[in-house]
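Missing here is one protein chain; the remaining ones are kept as they sit in the complex.
Every chain is named by a letter (A, B and C) in the order it is written, and numbering of its residues begins at 1.
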Amino acid sequence: MCRFLAYSGRAIFLDTLLIAPNASLVRQSLAAREAKTVVNGDGCGVGWYGARPEPGLYKGILPAWSDANLASLCHQVEAGLFLAHVRSATSGEVTMANCHPFASGRHLFMHNGQIGGYESIRRSIEALIPDDLYHSRRGNSDSEAMFLAAMGGSMSQDPAGAIAAMLRTCRRIQQANGVAQPLRFTAILSDGKALHAFRWSSDDHPPSLYWCQLETGIAVASEPFGDTAQLWRPVAPGTHMVVIDGKVDCRDFEVFASLAA
Amino acid sequence: MCRFLAYSGRAIFLDTLLIAPNASLVRQSLAAREAKTVVNGDGCGVGWYGARPEPGLYKGILPAWSDANLASLCHQVEAGLFLAHVRSATSGEVTMANCHPFASGRHLFMHNGQIGGYESIRRSIEALIPDDLYHSRRGNSDSEAMFLAAMGGSMSQDPAGAIAAMLRTCRRIQQANGVAQPLRFTAILSDGKALHAFRWSSDDHPPSLYWCQLETGIAVASEPFGDTAQLWRPVAPGTHMVVIDGKVDCRDFEVFASLAA
Amino acid sequence: MCRFLAYSGRAIFLDTLLIAPNASLVRQSLAAREAKTVVNGDGCGVGWYGARPEPGLYKGILPAWSDANLASLCHQVEAGLFLAHVRSATSGEVTMANCHPFASGRHLFMHNGQIGGYESIRRSIEALIPDDLYHSRRGNSDSEAMFLAAMGGSMSQDPAGAIAAMLRTCRRIQQANGVAQPLRFTAILSDGKALHAFRWSSDDHPPSLYWCQLETGIAVASEPFGDTAQLWRPVAPGTHMVVIDGKVDCRDFEVFASLAA
Partner (left out) sequence: MCRFLAYSGRAIFLDTLLIAPNASLVRQSLAAREAKTVVNGDGCGVGWYGARPEPGLYKGILPAWSDANLASLCHQVEAGLFLAHVRSATSGEVTMANCHPFASGRHLFMHNGQIGGYESIRRSIEALIPDDLYHSRRGNSDSEAMFLAAMGGSMSQDPAGAIAAMLRTCRRIQQANGVAQPLRFTAILSDGKALHAFRWSSDDHPPSLYWCQLETGIAVASEPFGDTAQLWRPVAPGTHMVVIDGKVDCRDFEVFASLAA
C-alpha cells in the first residue's frame, strides 16, 4: 500500500504540502517509525510541471524520511501542479526505475493498488505496451507497465477512455489466466494541465482516495493530512475525477460499461 | 532504537539466525511493515570472522528487508562468530559510514543507545579518539566515536576496562556541559575470539539485551527471536557478559565503581 | 565495453585475482582515473560458488574502485570458481538489476558485447524468455535477456547448444528488423562445475578474450592482467572454451553451422 498526493492550483513550494503539514506524505512515511501506521520506506518520487514542456522528476530509493535531496528540492521548488509518492513495494524491486511517478513525454502517472497475479501474467501485461514506448520500459513493476500500456491508447483526447481500455484488457488477461486476485487501481494522471484521479477496483476494495479544497488549490491524496479543520472528502469507488482550473468534476468511471467485471 | 544480534559457536550460515527464524533480525525490520513494531529501516550491516585476521564487513543504506546483497551474503557465508545490526538513526545521517558494526583491525563493535546531548558535545567526544585512529573516523555518529575512543585504551588486555573508561569520560563530558539526558550503552564488541556484551546506562533504562543457548552456540540479541521453545534470558543492567568457547560469563559492569553516576 | 574475469581451480581468496594483481579487474576500473584506458564505472558484480547449491552474488552501482563492500567481500571470501564483472553501460540503465553476473538457479552468466539495435527489437528478444523465467527478469539490459532466453533451452545437457540457439534466434530477429549492427557475444557461463567461455560475433570483431594457467587454476578474462611473466593466450573468435577439473578444452563454436551469418 503506497501513499500519494497530487496538487493543482496556485504555485506553492512543494514542502508546503509534502513536508510541513501534520501527517504530510513524508510524515506518513516517518510516522511508521513510531509504528502508528504501515511503512512506506521503499523509495519515493516527485514530479512537477515548471517552465519546460516535460515535467521535472526526482526519484530516490531511500525512505522519504531520510532523503536530504527530496527535502531540499521540495523546499526550493514551486509548482502549480505536482505529484508525489512514497512506495511500499508490492511488485518490482526497490530501484529508482520502479519508483513513482512515471513520466512519458508531458505525462506523469502514479498508482496505488496492484494487478493480482502479476508475476504469472507479466509477459501478457507487458505485451500491451505499444512498440514505440517499449524501449522506455525501465523497471519491472505492474504500475509502470499499466501506464505505458495506457499511453498507447487515446491518452491525449480521452484519458479516461485510455485508462479504462487498459484496465479492461488487464482484467481479461487475469481472467484468461485464472487469476482469482482482484485488479486494484487508484491512480493519478496528468498532462501538465489537468489532474485525472481514478478510484476503481475489480472487487469492492479500491485503495482509498480523498480530495480537499485548500486555500491555494485542490489536493488529492491517499489519505487526509494537515489541519483537522480541513475538510477531506472521500472519492467514491468507480470515480474519475478531473481537476482543472480550480474546479473538481467527478464522473462515473466504468471499466466494463454495464457489464459485470 | 536499533536492533542487533551476535553469535558465537560452531560455524553456521548467517541466514540461519539472521533471516530464517521467526522474528529474525531482518524480519524485525520487516515486521515494521505490518506496523507491529518500530521501524529499523536506516541501513544495516554484518561483520563476520573468517579465514583472515580482519573480519569481513558488509554495510548497506537500504532497509535490511530490501537488501538483496545482504540476503545473498547471509545465505552464502558461514561463520562461527558474527555480528549484525539494523539501524534506526538517532545521531548521524543515513550513510554507510554510520552503519554498524564498525571495524578497527581485528575488532568489531556495534551499539544500541546514545550519548544524550551528543550534538552539542560532539567535539569533546571526538577529542577522545586517539591520534593514530582519528583518520579512520568515517561517519558522524556517537557510536563510531565511542568505539574509536575505547580503542585507544587497554582494549587488547582489558576490554571491559577500556569500555568503562570511555563511558566514564563521556559521562563526565555530558555533566561538564550540563547535559541532562542519559548515556545509554548496550553494545557488542569482539576481537575475533571472545564476544563481549555490555548493558549499561547512566539512568535506569539501558536498552534491552538477551542471550540464548542454541544447539550450535550462543546468541546475544536486542530482543528474543525464533521458536518460543527457546529460552531467552535477559541480561541484567550493569552487566559485562563474555562469551568464549561456548561458555557465558556474566560479571558486574561498573563504570563509576561504587560512586554514583 | 565491459571487463570481466572468471576463475576455476583451487579455492583462493577473491582479491588474489580481483584486486591484488597489476591491472586487476578493479585496477582496470581504477586505471581509468589515470586515463590510461576506458572507464568501467557503471557498477560491478561478483558471483561465487561456495557451500550452497546456488552461487553467492554481490552487485553494486558504484564504480568498483570505490566500493568498500566489494573490497571487503573479495578479501574475505575464498572460492574455487567465481565470476566478476565491471560494467560500462551500453544498454540498460545503471541499476543493480543490470549489473553482471546474472544468476538463475545454479547458473551464473556475464557478457561483454551487445545486440546491435537492441532498443528497437527489445520486445522480440524478451519474447524468447521462457514463461517460467519471465518473472525473474529484473532489469532491461540485452545481456540479462539473452541469458534468460538461453536458460529456456538445453542448458543442463548442452550449454553451448543452448547459447548457439539463442544467438541464432537473436541474429534472425536483428535481420528480420533490418538491423545493420552486429551481434557481439563474449561471455562466461557456469553451472558451478564447469566454466564455459564463448567468443563470437556476427561480424569480425568479437570482444577480446584471454586465458591463463595460474599456479592455482585457470583464469579467463577480457584482457591480460598480473605479472608480465604470466602467459595469457588469446581465445580465437568462434570458440567455445570449457574449463573443468583444471583442464581447458577449446572447440569451434558455430552459431550458423556451415552457413554464413
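Criterion: a residue touches a chain if its C-beta (ideal position, glycine included) is under 8 Å from a C-beta of that chain, and two chains touch if they have at least 3 such contacts.
What you see is a predicted model; the values in this text were computed from it and never measured.
Although one chain is not drawn, the whole complex shows that of B:52, B:138 or B:168 it is B:138 that touches it. From the options B:20, B:71 or B:96, the residue with contact to the chain not on display is B:96.
Considering the whole complex, the residue from A:64, A:77 or A:128 that touches the absent chain is A:77. The set of chain A residues touching the chain not shown comprises 13, 48, 50-52, 54-60, 68-69, 72-73, 75-78, 96. With the whole complex as reference, residues 93, 95-97, 119-120, 122-123, 126, 129, 131, 134-135, 137-140 of chain B touch the missing chain.
On the side of chain C, touch with the chain left out of the figure occurs at residues 32-39, 41-42, 61-63, 66, 68, 88-89, 93-94.
By definition in this document, only the chains that are shown with their structure count from here on.
Interface note: chain A and chain C, two copies of one sequence, contact each other through mostly matching residue numbers (shared numbers exceed half of all numbers used).
Computed from the mean C-alpha positions, the centre of chain A lies at a distance of 38 Å from the centre of chain C.
In chain B, the residues that reach two or more other chains under the touch definition are 68.
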